[in-house]
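Following: one structure in structure tokens, then a few remarks.
Some chains omitted; the rest stay in position.
Going by the order they are written in, the chains are A and B; count residues from 1 in each one.
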Amino acid sequence: MSSNIKKIGVLTSGGDSPGMNAAIRAVVRACAYHNIECTGIYRGYQGMIEGDFKEMGARSVNNIINKGGTILKSARSKEFMTPEGRKKAHENLVSNNIDALVIIGGNGSFTGGLIFNEEYNFPVIGIPGTIDNDIYGTSHTLGYDTALNTVVEAIDKIRDTASSHNRLFFVEVMGRDAGHIALNAGIGAGAEEILIPEEDMGLDRLLDSLRKSKASGKSSSLVIVAEGDKIGKNVFELKDYVEENMPEYDVRVSILGHMQRGGSPSCFDRVLASRLGVKAVETLLEGKSNYMVGLIKDEVELTPLDMAVKGKSHIDKELIKVSDIVSI
Amino acid sequence: MSSNIKKIGVLTSGGDSPGMNAAIRAVVRACAYHNIECTGIYRGYQGMIEGDFKEMGARSVNNIINKGGTILKSARSKEFMTPEGRKKAHENLVSNNIDALVIIGGNGSFTGGLIFNEEYNFPVIGIPGTIDNDIYGTSHTLGYDTALNTVVEAIDKIRDTASSHNRLFFVEVMGRDAGHIALNAGIGAGAEEILIPEEDMGLDRLLDSLRKSKASGKSSSLVIVAEGDKIGKNVFELKDYVEENMPEYDVRVSILGHMQRGGSPSCFDRVLASRLGVKAVETLLEGKSNYMVGLIKDEVELTPLDMAVKGKSHIDKELIKVSDIVSI
């Protein structure tokens, strides 16, 4: 390989997601495999500024592939948004002989990496790590597949109660401004309706759909609501609205919350993390910078980091149609 | 056995809990074993009033032992609180030749059974089914053990995020007016503090404890809050109070919600349900009535149903001490 890179730093930044540890492991071991050194940087950019570093050999990442969270911890850093903060961070990298960075995180983390690269011409590669799947340039972000399983398992439990009591449940799931989790987990959980920010259903159509569902003989109903959806101001207002207009329904709300971000990664996320971690190191060793490694049509591919940040991941329209059909 | 019972009716009433299906199966099969008939009554007392009955043979309960919820469904019935409602219910039982009832539910369901027995001298036996473990006369209610596992698994996931970000989480768990779930799941999840209705900690001691926890080097903290606890008016007010007084903390709230009531029962709950279901039928066949079957010191025992309703289940003080020690 054609670069002069002798040591790579790796960090996790932004919200944690299952698979981050598997990615750290892959980066560390790919460095060992290619006979270069690897440094773990704790607490994201904040740890870079504070010099919170640790040398990592192949054995230092034993038995972490199945762990949720991130052993390098994560944090948001206001100081890194200032030139002074980045200067300190750069000095720490230089004095530790770190030649390049692998950044595991989301759009905010990548933006920080782009600015840092521009100022110091420091090689950076991004690995998309977030459960929200809202990053352009990859069909799957790390943690997304795991979060889908966590959500359907939780809703399976709620359905036990819903169908025992003939109730209507509104279940709010994560996803920030994207409806990927809601749409896929909604289909997977057999939801009657799925409310996502990308499609404004409107309150009237929701009522209409619930009435049809009741008329079709369904005794219980699950409506999945993406946290970014704006049909009601929030999920409790939705509940009130439906109870006012359909008094025959006994409505309950469940907000799945932070458990969606944790847990042991699925096999898919562990394999994806391994592939992306290896590719990130090899891309740096080829002398490239400013790319995100991602999965596109089942292949590991590079996307320029600024495109990953600016681009928008789209909802699959076929899935919306499938959802309409299978919830009949 | 000494009774003249030829057919037993079984129903589930009140909130559903994991293990109810295993108990239904045990009742149905114990009837088949003792060569008497069994009728399933749908939707609790309401189905009794409406004559929503189904004959159940041994094969009708195949493959349900591992299912959450209740195949007989559950409901609350206002009509059963009236003499007219109970009269209709009794007529339906008589015209279907049902001689006795097994009632799977909580205190409210048992109270209904007691009144019905008093009015019509109808034999009834109760099986305690609720996740809250708040029933006198049994160390474990059906579903409680499963709910504990559901809760610790959810909190394990939250801990991944908490420890990756050095955060404080308030996690609200179910249990109505009892702290059993909070106390046991709190110890099991390794919580720093556990707030239960039986022990008013007070806001000052909570702050004090969190400060000690921080000082001891803990980077993240989990506080489990029983839904019946009254230290704050609710868990969001607790969050606000701690953030005001300990601005160094980034606090999050998670309300686990209805998923705690569902899911495939644990082995413990399946075995307990099998034991209680068999005992309920055999107790009726011995000519007894107005008892609850429960687990006391690992043995299946009878408790008079009115004592089960009036008695209070107590928190184990040893566990509070253990919790204080292991969370140091």
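Quick note on the criterion: a residue touches a chain if its C-beta (ideal position, glycine included) is under 8 Å from a C-beta of that chain, and two chains touch if they have at least 3 such contacts.
None of the values given here were measured: they were computed from a predicted structure.
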Identical protein chains in the complete assembly, only 2 of which are shown: 4
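The definition used in the following text is that only the chains that are shown with their structure count from here on.
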Distance from the mean Cα position of chain B to that of chain A, given in whole angstrom: 35
Partner chain A, residues of chain B touching it in the complex: 12, 15-16, 18, 67-70, 73-75, 150, 154-161, 163-166, 169, 252-263
